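The structure under discussion appears below in the form of structure tokens.
Heads up, this is only part of the complex; the chains shown haven't been moved.
Order as written gives the chain letters A, B, C and D; numbering starts at 1 within each chain.
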Amino acid sequence: MDTVKLKKILQSHQSGALSIDQALDSLKNLPYEDLSFAKIDHHRHIRQGIPEVVFARGKEKGDVVTIAQAIFKKSGKLLITRASQEIYKKLKITGAKFHRLSGMIEAHGEPKKTGQVLILSAGTSDIPVAEEAAVTASFLGSRVVPVYDVGVAGIHRLMSARKALQSARVLIVVAGMEGALPSVVGGLVDKPIIAVPTSVGYGTSLGGLTALFAMLNSCVPGIAVMNIDNGFGAGCLAHRINTLR
Amino acid sequence: MDTVKLKKILQSHQSGALSIDQALDSLKNLPYEDLSFAKIDHHRHIRQGIPEVVFARGKEKGDVVTIAQAIFKKSGKLLITRASQEIYKKLKITGAKFHRLSGMIEAHGEPKKTGQVLILSAGTSDIPVAEEAAVTASFLGSRVVPVYDVGVAGIHRLMSARKALQSARVLIVVAGMEGALPSVVGGLVDKPIIAVPTSVGYGTSLGGLTALFAMLNSCVPGIAVMNIDNGFGAGCLAHRINTLR
Amino acid sequence: MDTVKLKKILQSHQSGALSIDQALDSLKNLPYEDLSFAKIDHHRHIRQGIPEVVFARGKEKGDVVTIAQAIFKKSGKLLITRASQEIYKKLKITGAKFHRLSGMIEAHGEPKKTGQVLILSAGTSDIPVAEEAAVTASFLGSRVVPVYDVGVAGIHRLMSARKALQSARVLIVVAGMEGALPSVVGGLVDKPIIAVPTSVGYGTSLGGLTALFAMLNSCVPGIAVMNIDNGFGAGCLAHRINTLR
Amino acid sequence: MDTVKLKKILQSHQSGALSIDQALDSLKNLPYEDLSFAKIDHHRHIRQGIPEVVFARGKEKGDVVTIAQAIFKKSGKLLITRASQEIYKKLKITGAKFHRLSGMIEAHGEPKKTGQVLILSAGTSDIPVAEEAAVTASFLGSRVVPVYDVGVAGIHRLMSARKALQSARVLIVVAGMEGALPSVVGGLVDKPIIAVPTSVGYGTSLGGLTALFAMLNSCVPGIAVMNIDNGFGAGCLAHRINTLR
């Protein structure tokens, strides 16, 4: 379409219908976004390999189903976060899968898995967030290894996972309460670490702010942190790092 | 003095100068604190074995010296926190000692040391607070073992201190930044742990609040926490626990 | 298993199949956690005398029952915090007891009680947290003396408990709102004090943060503080202190 | 002046120069503040008996002196808060007095003192704020009784002041750190209590917010609270209550 417009201007000028100044004016006034940004946008969809992801929480179930089916029809893929069994049942998409722990619905994710994303969780209550990261990264095409319930109160459990720690390319470390696990892991590996604080805890856990701040203050240099409970974002970033050429 | 008053009432009654009702009235109106509370107060000094401790910060140097000399004259002992070399020099008390790391001045502390208080610090910047705890507990009569710079980023350093960990009766764990050390230590020992957050850190360390909150949220049950940088309080409490009959 | 591995290395070396250097290498590469950490973990269970405690809040009732029954089968003991009558009824464990005030379920706690843990609460609304501490310490084997509703607004009520104050080895002081009770108690006794702020209050009580901060700022040196509403942790720590050899 | 205007309108109407509707319009458009508010303002000065008080902090010394002298010339009275010896010396007002503890300068306050305002301070560091309240209330004409250093850690000290507590009409209770004193005092008297939190403390004292929040959450009903370190405001309010007809 843009190309059509451009061609027309060029031809009008070549034919003499437009003087050089008129042609210049036309070109200057062409909506730039039609030239450049749209292309970038197109790139964005191609490169990320993700159709629009649906964030189900706070939306009415019927709306989630409608949006999800539309997306699936257009792209042949689907990822819904913070969903429920009920939405899953209404969805009726062949091949879709409901992940109960993370509340995610996934359909036709990338089948070939590459690299190794290690996902650690401190406690069992942190597993839903860890799983959100795991399902996301796997959906995008990363090989994912989960190692759960290795909190710092029993440091030997973490030590037992030494091999997994050493074969990972990227690590996602999920922890609530005091958020200490990323620091301990950070002292044992030399790979990129993405820390995800969770809202698990009570009193001074402040809904996850304490774990967040603790992770940002890690005495190990080079740990990056996500928003509270943001397993999805961690999965995206880990996949980006894992698949860096 | 109170006793004198009491005696007088009793004698007046015995002699008939006071009727039984008059004596009752006199007794009821005796300031109760003269009977009971003063005694408690007296007990307080005896049992704690600490003369009033001088908190030097925010006081003028001359005032600190005057107060300290008065206390020393009365009690023969002296402990000043947050002091300076300058105050120490002006003090002119034989046997007094200036602890440069903690900024404490001590004179004639309890010579016989008992039990074992282990004091761990996460980083080198946390040492002043750790030393404040160490000097305090030692002054009061506890045997103190310092193990510094054993932060969680190098978990093996903590492991090297295993023997010290196991022979302690009480542990003081001092850490700033993410405040993770108490949780890891808590998974390795079964003795009372006193966690002391420090104001070491920047940005989201929030002047020590992050370490404080992290410690309060420890996934290990039974860790008690002191105010930020409160090494003195930790030393007092550790000594109380260490010397429980 | 580890022992088997170790034996094989030693025998291979003795038999000459492994040179001393080869044997050394094998030993160095043995997963350390198999040697040491597992043992520590074993110790952890023995020394604490607590099977894993179940935190019921936020878990589905059926799950709590399943987990609790599994733990009871393995260890013959059980402690559940933040539970309900309903869970208790489904549990069907002989000898289990439901503590209505604290919402705890307990089965086969340590029968012999030792020492003396005094548990004070400021108001009647603080009793659930105080009871959580009481049931926990008692379950672990401490003798517990509760003294409730002795808030600072009626200082004489606290004074009436003078004897209990003086016979305690450890004190747990539970208070919400302005959290002033620990400071007043701290002026009357010379034993270790564990302060527990509660979320009782409204407006600027900030869900317990005000009581927490007040306790951390106590003008009495040596008071240790737990997370908001953390009666369980206070009970654990008090028991550890109470049973120090 | 306003009166002149009014008179002119009335006379113009009486003389027939203004119809009744024109007179009405003129009256409606008279600036109301000239009629009423100015009078109120005049009242304000009379009733409060305070000329404008000078808040010296943050102002240049020369400016403070100039303002203060102008006020003194007009009103014959003077009160400066947060001042210094240096300002005092430059002031050169006969009969002026510098209160070193509170940093206040006062001249020609109300000589006759009435009622009884009791001012309690928890610690010695709270005395400057307590003195600011004391000097203010005394300057305005209240009889003031200071009872300092009666913090809750030594409850017997407060009990010794029982008589003073019982003869007060209004109480100002000044405390930093955990801010517990107002609650304890509130349980002992039935007079109005004004609590003043101070910024004394460190770590979680949060510059006085903790004491403030604790006081607002007092378990004793009916304690009113001032801003942090606001001794001046407390003195004003106590005087107002003390002199209620």
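Just so we're on the same page, a contact is a pair of C-beta atoms (placed from the backbone, for glycine too) under 8 Å apart; a residue touches a chain by one contact, two chains touch by 3 or more.
All of these numbers come straight from a predicted model, not from anything done at the bench.
Undergrad: So 4 chains are in place, but how many copies does the full assembly in this file really have?
TA: 8
Operating definition for what follows: only the chains that are shown with their structure count from here on.
Undergrad: Quick check on the contact network: minimum steps from chain A to chain C?
TA: So the least number of steps between the two chains is 1.
Undergrad: Which contact partners do chain B and chain C have in common?
TA: A, D
Undergrad: Which listed pair, A-B, B-D or B-C, shares over half of the residue-numbered contact pairs seen at A-C?
TA: The chain pair with the recurring interface is B-D.
Undergrad: Taking mean CA positions as centres, which chain lies farthest from chain C?
TA: D
Undergrad: Can you give the whole-Å distance between the Cα centres of chain C and chain D?
TA: Between these chains, centre-to-centre, one finds 50 Å.
Undergrad: What is the distance in Å between the mean C-alpha positions of chain A and chain D?
TA: 59
Undergrad: Between chain B and chain D, what is the gap in Å from one C-alpha centre to the other?
TA: 39
Undergrad: Can you list the chain A residues in contact with two or more other chains?
TA: Those would be 154-155, 203-204.
Undergrad: If every chain is a node and every touching pair an edge, decide which shape results: line, ring, star, complete or other.
TA: Topology of the interface graph: other, matching no listed pattern.
Undergrad: Check the chains against each other and report every pair that touches.
TA: Listed in label order, the chain pairs in contact are A-B, A-C, B-C, B-D, C-D.
Undergrad: What residues of chain C sit close enough to touch chain D in their complex?
TA: Against chain D, chain C makes touches at 122-123, 151-155, 177-180, 183-184, 186-188, 201, 203-206, 209-220.
Undergrad: Please output the residues of chain A touching chain C within their complex, sorted ascending.
TA: Listed in rising order, the residues of chain A that touch chain C are 125, 154-156, 159-160, 162, 202-204.
Undergrad: State the interface residues of chain C toward chain A in the complex, per the touch definition above.
TA: Interface residues on the chain C side: 31-33, 36-38, 40-41, 44, 58, 199, 207-209, 212, 227-230.
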